[in-house]
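Note that this complex is displayed minus one protein chain, with the remaining chains in position.
A and B are the chain letters, set down in written order, and residue numbers restart from 1 in every chain.
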Amino acid sequence: MNAPILKNGFFVFLFSIYCSVVLAESNASDEIAKYREMISDGNPAEFDEMRGEDLWKKPSGPNKVSMQKCDLGKGIGIVKGAYAELPKYFPDTDRVQDLESRLVFCMTTLQGIPEKEIIAKPFGGDNYKPDIESYVAYVVGQSKGVKMNVSLTHPKEKEAYEIGKRIFTYRAGPYDFACSTCHGQDNIRIRMQNLPNFNNLKDSQAAYISWPAYRVSQGLFRSFQWRLNDCFRQQRFPEPQYASELTIDLAIFMARNANNAIYAGPGLKR
Amino acid sequence: MGNPMRIRASVQEGMTEVKVLMQHEMETGLRKDADGKLVPAWHITELKAVHNGKTVLEGQFGTAVSKNPYLVFRFKGGVSGEKISVNWVDNKGDTRSDEVEIS
Partner (left out) sequence: MLRKFFHFVSISAIFAFLVFSAQAADNSDTLLEAKVMTIIKHDFHDKGIAKIDRLNQDSVQAMCTKFLDNPPIDNMEHLQAEQEKAIRWPADGKYMGNWKAGEELAQSGSGMTWSDKPDAIPGGNCYNCHQLSAKEISYGTIGPSLLHFRLNFGKTSGGQTLTDKELQRFAYGHIYNAKAYNLCVNMPRFGHLGILTEAQIKDLVALLIDPESPVNKE
């Protein structure tokens, strides 16, 4: 009874080595996809959403006002579905704004918090969770399941899109990189990281709906402003101003290209 | 009291599947901060899941477990509506306990 089982086991063992060696490369991407599916249910971004929701309802800042008085584009106090329509034109500031710049606006004008304070350290780090990023987590979570619907009806929205499109192809720096150098072709990757092509509808949609996200390798929730910031760093560019017109124009270019996709954030990334 | 956990529990064919998402920094004690100083070890050491007064999972967590651990486990038995409680202790003596109903 023992010999046949041993023989079978040995061949299974050989076969598995064959699989692991010969198919290592093609399976690497599959395994990564499998891993991602396994952990997709346990997204620590939920904690950032919870923290954001608590803070949102709390009267804060020198003026002791809660962010519930903030207008994110669908009217004061409406958070549900707001992110799926951003960036957009806001009459009260007479400009196109993304989520972060709108949050800065509300935190400064409603709550009285100095802009310098908010922008000084806007990204999370070691034992540091800036309020603005928790707001981002909460707000984007309230658009989960909502269809992306960025409009280009206002002339400033149209212009912002066109400017974003041109920033996207601006080659500069010691590497001659533009955003399009990595994000302008189908089916390419950097090391093992697939690169979405933002000139391709499917790629744009898949990429945009998965950010902001919890970055497992960094153990932190990362906002869209952070994503743009870190792209420019790797592009060997100088640093973009937080929530500046440059970043908003890029954001509306990418968000609009993702229209009609169902927003799925906050996402979970490697 | 540690940070709240997110727990989900459901029954499928006589097996209860429990998914626990914990909030904890899980510092190994080997990492250096931006100034080059060692960040002291701070991590969960024990985890216990209890159902109907019986321990259904007992674990010893060490430095190999990552930040914000996500754990999925199954045990035999469990009926919709019954309670599962999960609790942990960390090396600083901090604890956290959360309870959820099996859906």
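The rule is short, and it goes like this: contacts are C-beta pairs under 8 Å (C-beta built on N, C-alpha and C of every residue); 3 or more make two chains touch, one makes a residue touch a chain.
Keep in mind that what you see is a predicted model, and the values were worked out from it rather than measured.
Interchain touches from the omitted chain, evaluated on the whole complex, reach A.
Of the listed residues A:I39, A:I78 or A:L246, the one in contact with the hidden chain in the full complex is A:L246.
Across the entire complex, the residue among A:I132, A:I163 or A:L268 in touch with the chain not shown is A:I163.
In the complete assembly, the contact with the undisplayed chain comes from A:T181, out of A:N149, A:T181, A:S210 or A:N259.
Contact between subunit A and the unshown chain involves residues 24-25, 28, 159, 162-163, 166-167, 169-178, 180-182, 185, 187-192, 195, 232-234, 236-241, 244-247, 249.
Everything that follows uses one rule, which is that only the chains that are shown with their structure count from here on.
Inter-chain spacing, taken between the CA centroids of subunit A and subunit B, is 28 Å. Of all the residues in subunit A, the ones that touch subunit B in their complex are 39, 41-44, 46-47, 50, 126-127, 216, 219. Residue ranges of subunit B in contact with subunit A, taken from their complex: 3-4, 6, 8, 19-21, 23, 25, 33-34, 39, 66-68, 70, 72.
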